[in-house]
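The other protein chains are all here in position, but one chain of the complex has been omitted.
Each chain gets a letter, A and B, in the order it is written, and its residues are counted from 1.
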Amino acid sequence: MSVRYIPVQWNRNKWFYDGVLLAAAILYIALFLYVAPPLADHARPVDAPIWRARAFGTCAYLMLTVILLIGPLARLDSRFLPLLYNRRHFGVLTFFIAIGHALFVLDWYFAFSRTPMLEALLSSNTAFGHVVGFPFEALGILALLVMAVMAFTSHDFWLSFLGPKLWKRLHLLVYAGYLAATGHLAFGAWLDQATVGLTLLLFGGAGAVAVLHVLAAVKERRMTSTASPDDDWVPVCPPMEIPDKRGRIVVLSPDERVAVFRNGDTLAAVANACAHQNGPLGEGKIVGGCITCPWHGFGYRMEDGRSPPPFTEMIPTYRLRLTDGMLFIHGKANPPGTYQEPVRLMEGGMT
Amino acid sequence: MTSAQPFFVGWAAKIPKPLRAFLAAVCVIMTVGFAGAAVLVGATQADPDGGRFRFDIGPQNLEGTVIGGAYPALWVTKGTEAIPAGKVILLNGNGKTGVQDRVQPLAGKAVAVRGILMERGSLRMLQLGNGKQGLAAIEGDAAAIPQAEPLGRWRLSGEICDGRCAAGAMRPGTGLAHKACANLCIAGGQPPVFVSAAPVEGESFFLMTGPAGEALSPEILRHTAEPVTLDGALTRIGNLTVLAVDATGLRRR
Partner (left out) sequence: MNAAETAQFLIAAAQLWLGAGAVIAIAFLLFGLDRVEPNARGGYVFRVLIAPGLVLLWPIVLWRWRLAASGREAWRNRHTPQRKAIGRLGFGLAACIAAILLTALMVRPDGSTPPPPEKLSLADIRGWS
């Protein structure tokens, strides 16, 4: 919610988040490089560049796995939402660690040859028809490319420039990237040596991602449509069913949801999608008089869907009406930032 | 959702109290989890069980007769303690480039070579030094190379590797993760070696050639690093066993 773009908008929570992130990644690589070798107790050591490549590669895979766990965890239990808050930094750090892995590999397996490095990488193994012996490097390149696109478009400028919908689509590529990374690990390192550690990392990590995504998708499915998307009035609920300072999500169509909020005796309806990343506003809270997004804390005034100055974000508003103790919403959205007189409750919850 | 449920706002200075303990626990689990994963994944890596460069015994100065072919070797007539006279040793070049260009013109001739020994069990190679110091023709008649002794046709199971990495240029220098590197080495002229799952007449490492002693065909090279079974003729030249194969009998296991 910048007024003017700066490279990175840090705040206390983000510093803390990044601190923990960096600590975990550095700890992983340091332990892998310096504590694991004596424990492994090999007669002759694995080549140092290969050991480093393995440290960075497995670290990046673990981080990517955790990144993919955050989304469904937050959907299943809102206490995980703070992990989502700064997930983009998590992704960027993972990208850099994956780059480290790629460089160690490139400068070892594909070096020392008359063939230029990149050409060697792309041409050495072309047995695409084999499952055992598959050129798993190609899957790694694909995963790295996806991570690059995501890391490069992580600045808020991109959200605004591409629009949240296209941005989200682009960032859903992470699924393809994760599948590629999983294949890269499975048909490369794991088929080569199915050690206890790699087996747990691969099957435990990817398995957890799969299971949690199914659970979250099942939960999401239960939110079925309550109305057909037309211009008519759609019943919501009796107003007092909405907890104070909280919202209720009304599903107008599979892709159009409205958040109806109650602030004491005032009720208003806005689009459920935050202007920033399309976060679910209806799962947010009224903080300081503004509807506040649970993802990144963007705020909007109830009556006109505008962020308070100096911010400039806007979301559509909806008409509300109270009839016989029942709240109704009109299915046609007002353009973003349109003033809409809120519904006020009289004593006893009636107009 | 109720009014009382804690709500996290990222830019706000304060995290709601009930969330704080939860997030602290997440931080601890994440850090400990990463540490545990590092040790577990790192310490359980397979022993590379590979060869090594024998830098410890210094460069080896040898004399002998060049045995030409797709992948040249040396019949040693004047050796060292580590590589005594009467042995055949494979020659290879620096990095992923073979020595055919340098060695082939001297096939059948007497030469002096200097290089570093690489060894993994009975698989031994000499990495030639650069220039004249590494390889030079010498005066005098070349000693006759030993008679090739046919050992018959065999069906063998094992792995097609690049001999140089398998012998110790890389650790691990075999296996599926090393496949692209193996292909690059062999394409560069380094000798391909078949690592048999079980020995034949005491030997498990065989230099691989095409059916007529030529370089291996790309068809066979598609199967490097994979567990394969193949048919080929074994021939012994001194202590070196050569496996001549064509792609027809090759299958993946």
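Things to note:
One rule holds in what follows: a residue touches a chain if its C-beta (ideal position, glycine included) is under 8 Å from a C-beta of that chain, and two chains touch if they have at least 3 such contacts.
Note that the structure is a prediction, hence the values are computed from the model and not measured.
Checked against the full complex, the candidates A:L62, A:V234 or A:I315 give a single residue touching the omitted chain, namely A:I315.
Checked against the hidden chain, the listed residues A:L22, A:L39 or A:L172 yield one contact partner: A:L172.
Touch with the chain that is not drawn comes from one residue among A:A148, A:L200 or A:L345, which is A:A148.
Within the complete assembly, A:G183 is the residue of A:G140, A:G183 or A:G284 that touches the hidden chain. Residues 2-8, 72, 115, 118-124, 126, 131-132, 148-149, 152-153, 155, 157-158, 160-166, 168-169, 172, 175, 178-179, 182-183, 186-187, 190-191, 194, 202-203, 206-207, 209-211, 213-214, 216-217, 220-221, 254-257, 271, 273, 275, 278, 312, 315-316, 333, 335-336 are the ones on chain A that touch the missing chain.
Where chain B meets the omitted chain, the residues involved are 68-69, 148, 150, 152-158, 196-200, 209, 211-213, 227, 229, 231, 233, 235, 237, 242, 244, 253.
Simple rule for what comes next: only the chains that are shown with their structure count from here on.
With centres set at the average Cα position, the gap from chain A to chain B is 43 Å. Taken together, the chain A residues at the contact with chain B in this complex read 11-14, 20, 23-25, 27-33, 35-37, 39-40, 42-47, 50, 54-55, 58-59, 62, 66, 78-83, 85-86, 108-115, 120-121, 124-127, 130, 132-133, 135, 137, 187-189, 191-193, 195-198, 200-201, 243-247, 283-285, 287, 292, 294, 296-297.
If you check the complex, the residues on chain B that touch chain A are 1-3, 5-13, 15, 19, 22-23, 26-27, 30-31, 33-35, 37-50, 52, 94-97, 170-172, 175-181, 183-185, 187-188, 222-227, 252.
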